[in-house]
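With one protein chain withheld, the remaining protein chains of the complex are depicted in position.
Order as written gives the chain letters A and B; numbering starts at 1 within each chain.
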Amino acid sequence: MAAFSDLFIFIILLGLGYGFGQWAERRHYRSIHTREKELAGILVFAERLPPPDPKFKHSSLVGGSVVISIDYFKRFVSLLRSFIGGRVSSYESLLDRARREALLRMKADAQAKGFQNIFNVKFETASISKGKGKQIGSIEVYVYGTALGPGN
Amino acid sequence: MPQYSNAKLPEHINVSKVSPLKDFISLTGGLLAIAFVLAFTLAIVGNWLAPKIPYEWEQRLGDVVESTLLDDFNLNSEHPQRAYLQALVDQLWKLQLTHESSVNTGPNTITVHYVESDIANAFATLGGQIIVTSALLDKITHETGLYFILAHEVAHIKYRHPIQAIGRGVLFSLVLSAFTGSQGDDLLDHLTWNTGSLTLLRFNRHQEQQSDIEALRTLYQHYGHTEGAFEFFEYLVAEEQKADQNENQVPVFLSTHPDTQARIVKLKEIAQEQRWQPMPGKSITLQPLPKFE
Partner (left out) sequence: MLVSNLELVPGKRTTKHFGLVQGSTVRAKHAGRDLMAGLKNIFGGELKGYTELLQESRQEATDRMIQQAESLGANAVLNVRFSTSSVTQGAAELFVYGTAVVIE
């Protein structure tokens, strides 16, 4: 029966999506937490104008980006949610993870270049692939700013 | 010189602490319940509305059905079988109209079509038409068996079941497409559609039972007993058992018709309750079907 095998595949995909998705999310958050501690020394600010500090002699544009995909299970939940309305909590953690990951990569970039302060930080978010029914599949977050410091 | 620093921010301000599994269960349950209640309500509304549709409208639809049947099956009205079936149906129709219940808003006469086919089947459709396949006549040996099947189909027409079924279906798909039209997602459509369709099938099974009982009553009126009524059902049970060994059976909730075995048992119970049985000591002889050239 074709209908039954379709249902079977669907349930397998849901299960896989849930299992791997939750596992990957927990692992990612753990990694985010440890790296956030490591890179706590790199300061980020959204101010347009940096303070007139004489040690800010050099500047460089730094950035970090990540493309991250939602899993099948959460996508299905968000689909159901879009039918009823309300807060789509399954996408919240996706965006949160992506922004924090991109921020960490920007900080790592600045650290590698020998900077400690990043000013005028801007976020840029784009949906990369859209599935059937205009569902957002994966998003890219790019974050950039100007690193200032004595330089290397 | 102002102080510049980055403090650690608390978690879960931007991310709500909702277990996705819990979210999933409540959403799926809610949607299924909505689809179920929607289909159920619409089916009742459809059932109530359908008999109010003027019969002329149904007749027009029936003409369309007839012309497609003519194309598909190459109907031939010259068969002697057709004339025989038509005579039986005319008799049945008169008999059933004398019964209490629903005021007849249906057709004046019922047309029987005889179709050459390997599948034993009979069904009633829009515009007071009954289609009987040649295989059905081959499988049935006695007049009572055939009489029951025809009485069942005539009862469908009497209760205007074909237009009810279509009314329910049309109403449900209309409302559903209005709901999901803006979403336009295959998966969601499937989910709600299937739940709704399964709900609608309950009503189909109910119609079958209603017609079965009416057919049984007619049979008793005509013959004074109900022996041999289930000849075709018994043949179906045998076929199903044969098929069982090969592949899985369709569960009842996925089917338009009640489980055949359960159907026979239920009908025998009803016949007993209603005392639709022969006088004690009276011998029954079943009349075989006439031979056709």
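Throughout what follows, a contact is a pair of C-beta atoms (placed from the backbone, for glycine too) under 8 Å apart; a residue touches a chain by one contact, two chains touch by 3 or more.
Owing to the predicted nature of the structure, the values given are computational and were not obtained by experimental measurement.
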Visible chains in contact with the missing one: A
Those residues of chain A which, in the complete complex, touch the missing chain: 13, 16-17, 20-21, 24-25, 28, 48-50, 52-54, 56-57, 59-61, 63, 65-72, 74-75, 101, 119-120, 122, 124, 126-131, 137-138, 140, 142, 144-146, 148
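Simple rule for what comes next: only the chains that are shown with their structure count from here on.
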Chain A-facing residues of chain B, complex: 1-2, 4-6, 8, 14-16, 18, 20-21, 23-24, 27-28, 30-31, 180, 183-188, 194, 248
Residues of chain A that touch chain B when the two form their complex: 1, 3, 10, 18, 22, 36, 40, 43-45, 51, 53, 73-74, 76-77, 79-84, 87, 89-90, 92-93, 95-96, 117, 132-133, 135
